[in-house]
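A single protein chain has been omitted; all remaining protein chains appear in their positions.
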Amino acid sequence: MFTSDVQIRVRYAETDQMGYVYYGNYGAYYEVARTETFRKLGINYKVMEQEGVMMPVLELRCKYIRPARYDDLLTVKLFLKNKPHGARIKFEYEVYNEEQVLLNVGETIMVFVDMKTGRPTGIPHYIHDQLDPYFTA
Amino acid sequence: MFTSDVQIRVRYAETDQMGYVYYGNYGAYYEVARTETFRKLGINYKVMEQEGVMMPVLELRCKYIRPARYDDLLTVKLFLKNKPHGARIKFEYEVYNEEQVLLNVGETIMVFVDMKTGRPTGIPHYIHDQLDPYFTA
Amino acid sequence: MFTSDVQIRVRYAETDQMGYVYYGNYGAYYEVARTETFRKLGINYKVMEQEGVMMPVLELRCKYIRPARYDDLLTVKLFLKNKPHGARIKFEYEVYNEEQVLLNVGETIMVFVDMKTGRPTGIPHYIHDQLDPYFTA
Partner (left out) sequence: MFTSDVQIRVRYAETDQMGYVYYGNYGAYYEVARTETFRKLGINYKVMEQEGVMMPVLELRCKYIRPARYDDLLTVKLFLKNKPHGARIKFEYEVYNEEQVLLNVGETIMVFVDMKTGRPTGIPHYIHDQLDPYFTA
């Protein structure tokens, strides 16, 4: 299993009139966790796109356990529980506040797409190179 | 079953650099569908909150089938497949473009909460009054 | 002078914990007003971009007079007070609620850019064709 975590400070812009982080904003938090995880692995998602591979989302799931609020310093933990293969990759997330209370869990399934053909493509080798050591038996 | 639909024009603000509607924005589209559905039923969600009942989201699921793009005129179909009971209510969604191509499906599970106590509460009677006729055997 | 107006229903996603529309969201409202104004003039901004001319924003100004709130049905009035010339165009906006109370005024200055060269370009002739009749002396 590979895990990584990133901290995100809740912005005023992200709250709604309930005083909670709007439920639609967790997708952006998960995206920050993915980008920063890739960076820690030496993979730059921006460069990957420039080289012609993008990674749109196929599925998103969130469970909202407790609300996040303005100015909370969240920790988003990202989990890659299974060694990715084929064109798809599944990330799981847990969002905690500063008191280590679990606020939210989620997952996304992404697909690697060749931007020229618009078709699914294998996971780039340099991602395999970085991730495989975490999954060797 | 109760169904309803609403049209939403994709804003430039909602696109990302892939040229797609950002995956996190569907939650807001579903919310528009809920608000407009309630309005058609004679229920004003704003007034419901002012009277002390709010409806936070417990779960969100989305499947992204094809991308929505800037200026697409989307139809969001909302489905209430089961008669709600207890404190929870489940909405399902289908998002189509103008060519009636299915772009996205999703669901949300919401809970009615008494804003004074912060605890789940039964569905307000006026919602039952409006919805029950659609589910009589 | 050319004027046009569009109605926008405030989404829950657009509120913040003050219970107001977040101040950063007016830019998106102005954008909706521009897109719909263009459509009324027979100009499709999406097609304009596909044909290689985009219109990034150079300047934005907003004055917040009274708050807009969830579920308000806003009217955004767009004004083109001067006949555009050169590569720039200035739009002005007024945002009203259903009681015709003025909530917000703003303006944007945009520039027409040739997407191949990345440089400013003259306003496309079909925009002149549509707008000029409103400014003849």
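Letters A, B and C mark the chains as written, and numbering starts fresh at 1 in each.
FYI, a residue touches a chain if its C-beta (ideal position, glycine included) is under 8 Å from a C-beta of that chain, and two chains touch if they have at least 3 such contacts.
In this text the structure is predicted, and so the values were computed from the model without any measurement.
Among C:2, C:20 or C:93, the one in contact with the hidden chain is C:20.
Residues of chain C that touch the chain left out of the display are 17-18, 20, 22-28, 31, 49, 54, 56-64, 67. Interface with the hidden chain, as seen from chain A, comprises residues 9, 11-13, 27-28, 31-32, 35, 44-46, 70-71. Residues of chain B in touch with the missing chain: 12-13, 15-19, 22, 24, 69-70.
Criterion: only the chains that are shown with their structure count from here on.
Using CA-based centroids throughout, the chain positioned farthest away from chain C is A. When the CA atoms of chain B are superposed on those of chain C, the rotation angle is 180 degrees to the nearest 5. In a homomeric contact, the two copies may use the same or different surfaces; for chain A and chain B, over half of the interface residue numbers are shared, pointing to the same surface.
Separating the centre of chain A from that of chain C, both taken as means of CA atoms, is a distance of 34 Å.
Once the centre of each chain is set as its mean CA position, chain B and chain C turn out to be 28 Å apart. In whole angstrom, the spacing between the mean C-alpha positions of chain A and chain B is 25.
Among the residues of chain A, those in touch with two or more other chains are 17-18, 22, 24.
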